Each structure stands twice: as structure tokens, then as C-alpha cells.
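Quick one: this structure, given as C-alpha cells, is what I'll be asking you about.
One protein chain is absent from this view; the other protein chains keep their places.
On to chain A.
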Amino acid sequence: MSDKLNEYVDGVFAPYEGTKSVGELKADLLADLQERFRELRAEGKDEATAFDLTVESIGDIEETVQEVSNLSRVLERQVVTRFDSSALQGTDFAGVTARQGRFGTSALRGSNFANADLSGSKFKSSDLGQTNFDGADLTDAVLTTAELSGASFRRTRLVRTDFSMSGLTDVRFSDTALTDVLFRKTDLKRTVFERCTFTGVDFTYSDLRGLNFDKAVFTSVKFDRSGLEGISMRGAILRDCSFRGGWSKKYYKALATVNFEGARMDKLTYAALKGFGVEPSNVTVE
């Protein structure tokens, strides 16, 4: 049912996607609606009635979205640095401010972006192998379908950063709080995550086989339809996490191979796992 709410909100926002503030409004609204829906269900309303009442509580959202997106275009408009399709291998960009920079389809292999402010920048389909992003701000940056093998993200600010469908072989994320980061349809089998926290991260359809997530903290993370075989989550903390595999038996079989030894999880996550026939032992449910 929460999927149905998701779909509904997705539909309403579809024509306005793109600006940061619209994305924020959407996330805020969805959180509210989910809480209202849960409360109505707890009061004993049936699913259909609760859904209708929840949707009704939104009101005229289109007007609000338009206001917000007009407002944000004024606020977010700034000088755009364009490096599209350029050859800049090994360039030193350390500490620069290139908000909303355009680095799409560029050859940037081995470049140094340490501590640079790259918020909102676009690196779509670029070669970023062996690139250093340590300490950089990649809030709202787009790094989709890029080649990032061997790149380093240490203490990098990653908020709503999109890595979907990129090559992340031997990429190292360390001491980083990943917030609302997207790794959809991404091969992460050889990616390293050290001392990271994951909040609102989306791993839908990604290949996570064999990854080590020991002691990691996951809040509202989606593992839907991802490859989970042999993942280690020993001592991890999981809250409000989603494991959905649709009708795929393979998914649930792989889910059963995840090592949750000593993990702590909230009742919802535990119940979700149990509902799929996975009953992790030696976990603390809180």
C-alpha cells in the first residue's frame, strides 16, 4: 500500500521533476502521507478508505509545486561552469567551487576534485576513473553511466548524489554518510564501503553480491530486487529497510544467504524479512 502511495505521489510530481526543492517537497510530503496512512490503518480504517483519506489530505499540490519550482529557479540560478565533452585528464580541481558545473561526457581520468564544491554538477557518462573526490561536496550531483573505477570518496558529502548505472569497480567510499544516494541498476560487487552510514539510499536492481556491510547503519534503505547473495551484514543496524523481490524466487533465496549475525533491526524490517520466509537468527529486534 505504501507502494501505491509512492506511485500516486510519483505521478503527481512527474511533470515537475528536476529541481532540488521539488524533490525535497516530494520527499517531505510522502513521509507525511505515510504517517497519516499508518495512523488511519491503526484506527481501524480499511486500506482503501485509508488510502482515499490520505490522498484527499494533499489538497491542491500542483499549485504548490509550481510555486516551489518557480521559487527555486530564482534561487538556484547561478553561473554554470561548462566543461562538457572536454579532455581534462589529470586536471587539478582541488578546492574549486563549481556548483552546477557541467562535466558531462568528459575525459577526467585521474583528476583531483579533493574538497571541491561540486554540488549540483553533472558528470553524466564521463570517464572519472582513479579520480579523487575526497572531502568534496557532491550534493545533488549526477554521476550516472560514468566510469568511476578506482575513484575515491573519503569524507565526501553525498546527498541525493546519483551513481546509477555507473561502473564502480574498486571504488572506495570511506567515512562517509550517504544520504538519499541513488545506486539503481548499478554493479557494486567490487565496490568498497568502509565506516559508512546509509540513509535513504536506493540500491534497487543493483548487484551487491558478496559485499561486506558489517557494522554499517542502514536507515530507510531500499534493497528491492537487488542481488544479495552472500552479503555480510554482521553487527549492522537496520531500520525501516525494504527488501522486496516481487515474484522472484531467486531474490528470496539470495536473501536467505545474507549473514545478519549480531545485527540489530527494527520490528518492521524484521517482520518484512520474516514475511519473505527469511528468519535471521542471532539478531536483536528493537
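Here is the rule we go by: a contact is a pair of C-beta atoms (placed from the backbone, for glycine too) under 8 Å apart; a residue touches a chain by one contact, two chains touch by 3 or more; residues count from 1.
As a working rule, contacts and distances are computed from a predicted model.
*Asks:* Missing chain, UniProt name, options "3-isopropylmalate dehydratase small subunit", "Simple sugar transport system permease protein", "PqqA binding protein" or "PadR family transcriptional regulator": which is it?
*Replies:* The chain we cannot see is, by its UniProt record, "PadR family transcriptional regulator".
*Asks:* Consider the whole complex, including the chain that is not shown, and state which of A:Leu25, A:Leu108 or A:Met233 touches that chain.
*Replies:* Checking each option in A:Leu25, A:Leu108 or A:Met233, the one touching the absent chain turns out to be A:Leu25.
*Asks:* Of the residues A:Thr105, A:Ser125, A:Thr169 or A:Ser220, I need the one that contacts the missing chain.
*Replies:* A:Ser220
*Asks:* Considering the complete complex, identify which of A:Lys20, A:Arg41, A:Arg172 or A:Arg239 is in touch with the unshown chain.
*Replies:* The missing chain is touched by A:Arg239.
*Asks:* Against the chain that's been left off, what residues of chain A make contact? List them.
*Replies:* Chain A touches the chain not shown through residues 21, 25, 28-29, 31-36, 57-61, 63-64, 67-68, 71, 75, 199-200, 219-220, 239-240, 266, 268.
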